[in-house]
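Structure first, commentary second.
Every protein chain but one is kept in place in this view of the complex.
Order as written gives the chain letters A, B and C; numbering starts at 1 within each chain.
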Amino acid sequence: MTPDELARACADAMWGDDPASRSLGMALDHVGPGASRLSMAVREDMVNGHGMCHGGFIFTLADSAFAFACNTYNERVVAQHCAVTYIRPARLGMRLTASAQERSRAGRSGIYDVTVTSDDGTVIAEFRGNSRGLGSKFFEDLA
Amino acid sequence: MTPDELARACADAMWGDDPASRSLGMALDHVGPGASRLSMAVREDMVNGHGMCHGGFIFTLADSAFAFACNTYNERVVAQHCAVTYIRPARLGMRLTASAQERSRAGRSGIYDVTVTSDDGTVIAEFRGNSRGLGSKFFEDLA
Amino acid sequence: MTPDELARACADAMWGDDPASRSLGMALDHVGPGASRLSMAVREDMVNGHGMCHGGFIFTLADSAFAFACNTYNERVVAQHCAVTYIRPARLGMRLTASAQERSRAGRSGIYDVTVTSDDGTVIAEFRGNSRGLGSKFFEDLA
Partner (left out) sequence: MTPDELARACADAMWGDDPASRSLGMALDHVGPGASRLSMAVREDMVNGHGMCHGGFIFTLADSAFAFACNTYNERVVAQHCAVTYIRPARLGMRLTASAQERSRAGRSGIYDVTVTSDDGTVIAEFRGNSRGLGSKFFEDLA
């Protein structure tokens, strides 16, 4: 299995077990070793009366992208500490994309940066996640 | 109007304009100057196949508590930067409570700490939010 | 040995091995289980031409207070992730005090809040540190 195939197999296992991300309408657009890209439309139940998206949903999209990106090596990994900076508001009807990229992986700890953008590439939020490996695998028979 | 009454009036204005928090089943249990307490049950659409809550919903509850706590002085305030540490998993059926408390307020900037606990008081997550005032008011005719 | 005596014994062991904090002129004013208080004067070699302290020294004082507070249980603990918000400038000649207080301790992970104040109690910075235990002890013959 190539690294790309392994990343995809891990993502498929996670996706099948993640009704929360699916119920928010997220789509898994890409996954590779240490990276992922998810997208989600800002729905009516995510916004306030002025059509502005609750920050929690922007964070949740980024958090999901982080989770998919750090779980691409056949090791089960969880989020430990996450930080988000809100840069511009997201509005009703926008399709948000969260692109996660690994910055560091050492021992059981990893750092992943996620940029959330709108349809036209405008940056909505910047997220950084710190992960920690659990010491267990997705597929026991693989290295 | 006392500070407590002002905090409540601001919260009522925000709550009426926050269908997102309501659609997640949050309840506003308490609000006062620089403080709030919200609660939310972990629902089926928030958990994975093992009954564990997606971190994004824990964050969203804390983020809402933060928003209610910092918007209690008749000044409109937004979240700028937030960080969360996940301490223990939250599970299906748990009722989570997020207690927000102001740590600092200086000029237009504020810091709020939010602790998320389960029914029995076990700490699930610790959140810290940095806020920034917009320079506009909820009620123009008040100081 | 009482918890207070143990905290003090750990602090004495750390202090003897921390020439860096000493060379910055820090004093260890208090230590107890999960808590510490350190102080430091803002010196000429810590400020810019306008007499304002470099943020790194404010952080370093807070980081030392964090280290002393989390190493009070006879378990060796290290800093993993730290965040600081600068609230007001610190100036030449000010004596800064960093008060660290434990917020959470679960398994090998801890969270400590440190407030840095000036002589008159004005808040200069708020710091939060995430710690991780190494699994080794200060005093092998103690529990």
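The criterion applied here is as follows: a contact is a pair of C-beta atoms (placed from the backbone, for glycine too) under 8 Å apart; a residue touches a chain by one contact, two chains touch by 3 or more.
Every value quoted in this text rests on a predicted model; they were computed, and no experiment measured them.
Of the chains on view, those touched by the hidden chain across the whole complex are A, B, C.
Only one residue from C:1, C:20 or C:142 touches the chain missing from this view: C:20. When the missing chain is restored to the complex, the residue among B:14, B:83, B:98 or B:116 that touches it is B:83. Per the touch definition above, the residue from A:9, A:52, A:78 or A:111 contacting the chain not shown is A:111. Although one chain is hidden here, its contacts on chain A can still be listed: residues 83, 85, 87-88, 103-104, 106, 109, 111, 113, 115, 123, 126, 128, 130. Mapped onto chain C, the footprint of the missing chain covers residues 16-21, 23, 44-50, 53-57, 59-61, 63-64, 78-86. Within the complete assembly, residues 80-81, 83, 109, 130 of chain B touch the chain that is not shown.
In this text, only the chains that are shown with their structure count from here on.
Averaging C-alpha coordinates per chain and comparing to chain A, the farthest chain turns out to be C. Per-chain CA centroids place chain A at a distance of 23 Å from chain B. One inter-chain figure worth recording: chain A and chain C are separated by 34 Å, centre to centre, where each centre is the mean of the chain's CA atoms. Counting partners per residue, chain C has 83, 109, 130 as the residues that reach two or more other chains.
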